[in-house]
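Just one protein chain is left out here, and the rest sit where they should.
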Amino acid sequence: MNTGTKDHARRSETFNQDEARVNWHDETLWFVRAKRDKASHSIPEWEGLRGMASWIKDNVLSDLHRYLLQFEENAIQNGIQVHWAADAEEHNRIVHQILNEKGIDRIVKSKSMLTEECHLNEYLQGKGIEVVDTDLGERIVQLAKEPPSHIVLPCIHKKKEEIGKLFHEHLGTPEGMADPAFLTAAARAHLREKFVTRKAAITGVNFAVAETGEFVVCTNEGNADMGAHLADVHIVCMGIEKIVPLRRHLAVFLRLLARSATGQPITTYSSHFKKPRPGQTMHIVLVDNGRTTQLGRPDFRNSLKCIRCGACMNTCPVYRRSGGHSYHTAIAGPIGSILAPNLDMKKYADLPFASTLCGSCSNVCPVKINIHEQLYKWRQVIVQEGYSARAKTAAMKAMSFTLSNPSVYQFAGKAGRTVLKYVPFAVNNQLNLWYKHREMPEAPEQSFREWYAQNNKT
Amino acid sequence: MITVGLFIPCYIDQFYPGAAIATLQLLQKLGVNVVYPARQTCCGQPMANSGYEHLTQGCNDLFIDNFSEFDYIVSPSGSCVLHIKDHLHAHGAEDKALRIRKRIYELTEFLTDVLKVKKLSASFPHKVGVHQSCHGQRGLKLAQMTELTAAPFSKPLQLLNMVEDLQLIELNRPDECCGFGGTFCVAEEAVSAKMGKDRVADHIMNGAEYITAADMSCLMHMEGILRRQKSNVKVIHIAEILNAAHNTVTL
Partner (left out) sequence: MSSRTEILAKIKNNQPEFRPLPSEDLIFSGSGGDYTDRDNIQENTETFRTVLTNIGGAVIELHNLAEVGAYISAHYGEGQRIISTLAGLSSLCSPGWENDDPHDLENVALAVIGAHFGVAENAALWITEELMQQRVVPFICQQLAVVLHKNKILATMHHAYDQIGDAPYGFGAFIAGPSKTADIEQSLVLGAHGPKGMTVFLLTEEER
């Protein structure tokens, strides 16, 4: 992923060199979208539920200060230690410190996109701490030394033969064995040993309830629980936007989350942690890392409502045909493209343009984030901040001039048709890219304007 | 008699005048007085979508100049109409801009919602696949979206069902984007072309002879792919189907 400064367009180009593979990736994710549709269409009040979830999250963002204090107070009363991290670095340091104090150097970790965002694994490994990712998909990409390509389906980009090869190398499964059930059983045995021996477990948070100081972790595999209930130390990493106000609000979110993500009515486990296990210490690290900045952006703060379901990725026709790694950021796809520029506008200037603004993402978002509108708005900000190519700006200025002056536009006549042929289509200042896979539209005898003038219909 | 200002997007004017002519003729057949302001150019969408909204004031002013007096403005382009509705503003002429935003219609919604057309004397004896252009469908709500749990409806289909002998084919993915996306079509050429290929393949697989839509930009993109594939399948703007008289040879 960190292969130089290649942007989404370049990486997608590479991804599209293997058309059969693109078809496979696209169909696999469309299948997940289809499962989501089946689930959502079976709930007549689905759109109402989305409205409720969105409204609750709007309230949360408008009262976040009070909710976080309430959550902290209740969590502490429950016996949980609460830490605050301003950025990724501080988060990593805090986690390391907790482990260091207990002399722990081998840990298990369940899925947490926040820890991906903070590059926690790299940091801890640099300090000599072995981190084993226990979600099957995450373990697979960990062994492959890759980042996950999807927030819910981490190795959706990998074929079973490739996974079989990895397991043969690292787990000793028979060469050529690619049966998912067999491979999963092998991973079960391999990871069971880790659960039973590791003294510390790190989990993420799906929802944190301000009212009670409890938090919920949703998994299908049971890996978060296997880690947490056997460990002496449970470290919980949470973005500050994960708050829900009341326990009963979980009904709304748990009804929406799994259906949106994979089409299941609920994940196998929705574990509500309120107090540490007797004898165990539990720590929560509340992380900002740019969230407070995003909160201050009126056009973009709605992105903080995200409950990390991944539905936007599954429906996005661009994501399905470019793959998560093309976005070169921890969270890919439509939601990633409106979150990342807030973190580093220069590095992620390409992402809001990796879209046709079709709007499908906004329709599947369970909390009604107006993703496609934010993509449009980020484009304006990125250009205004100067992160657009100079050639593109020049082309746009020329276009604006031509289209603002009817006499210029008309005078061109046949030449004008040529100007329109090349100016908007050559924004990269290279040979006409339209022509690579498409025939050019034919220039007709007359423009409509010319026909109209000639026929002069009234 | 209703008077309508006809807005013809730049690329239709230059490359697909047939769609504009059909729009004009169709409206006239339905008893509408159509005026075509000669000094119009573009809605500004290509620049705005590329992040250059701040360069569109010239376009906006010109648009307001041309169209502020009309009771209705009609255009055979969903994406352009959506853009005007969402983004037309002007310092010192905001009331005019607002007036336009409330009175601009894409062609099919004008026919169903304002003219309330119940009958058309049109015939198009071919198998037709309907491409649901995203901005028209999701932006202007021309038809229901498969993502939503809601009752189905479709203004384009409502009109196409009035056309004699027309056979609508069903698609595997009824409302997936074609991949044109404005400057996306060259800025992200690989993905754009692949999306177009897949869209076209869906129509071909399901037997379409013609692909139609309310947005010529989508059709231009798909046509480019069809012709590169040397396919016999043709694209046609919905206005041209609705305007297709009996026994005419279509382009």
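Labels A and B are assigned to the chains in the order they are written; within every chain, residues are numbered from 1.
Simple rule for what comes next: a contact is a pair of C-beta atoms (placed from the backbone, for glycine too) under 8 Å apart; a residue touches a chain by one contact, two chains touch by 3 or more.
The model shown is predicted, which means the values in this text are computed figures rather than measured ones.
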Contact list for the unshown chain, restricted to visible chains: A
Residue of A:9, A:22, A:200 or A:240 touching the missing chain in the full complex: A:240
Contact partner of the left-out chain, one of A:9, A:22 or A:64: A:64
Which of A:81, A:100 or A:264 contacts the chain that the document leaves out: A:264
Chain not shown: contacting residue from A:97, A:125, A:292 or A:384: A:292
Residues in subunit A touching the chain absent from view: 28, 31-32, 44-45, 48-49, 51-52, 55-56, 58-59, 61-65, 68-69, 78, 84-86, 90, 134-137, 140, 153-156, 158-160, 163, 180-181, 183-185, 187-188, 191-192, 195-196, 212, 220-223, 225-226, 228-230, 240, 245, 247-252, 254-255, 262, 264-277, 286, 288, 292-293, 295-296, 298, 301
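The definition used in the following text is that only the chains that are shown with their structure count from here on.
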Inter-chain centre distance, subunit A versus subunit B - centres from mean C-alpha coordinates, in Å: 32
Subunit B - residues contacting subunit A, complex: 8, 10-18, 20-21, 24, 28, 34, 36, 38-42, 44, 46-56, 58-59, 61-62, 134-135, 138-139, 145-150, 173, 175-177, 179-198, 220-221, 223-225, 227-228
Complex interface listing, subunit A residues touching subunit B: 8-9, 12-13, 15-16, 19, 22, 26, 30, 37, 40-41, 43-44, 46-47, 315, 317-318, 321-322, 353-360, 362-364, 376, 379-380, 382-384, 388, 392-393, 396-397, 399-406, 409, 416-417, 420, 424-428, 432-434, 436-444, 446-449, 451-453, 457
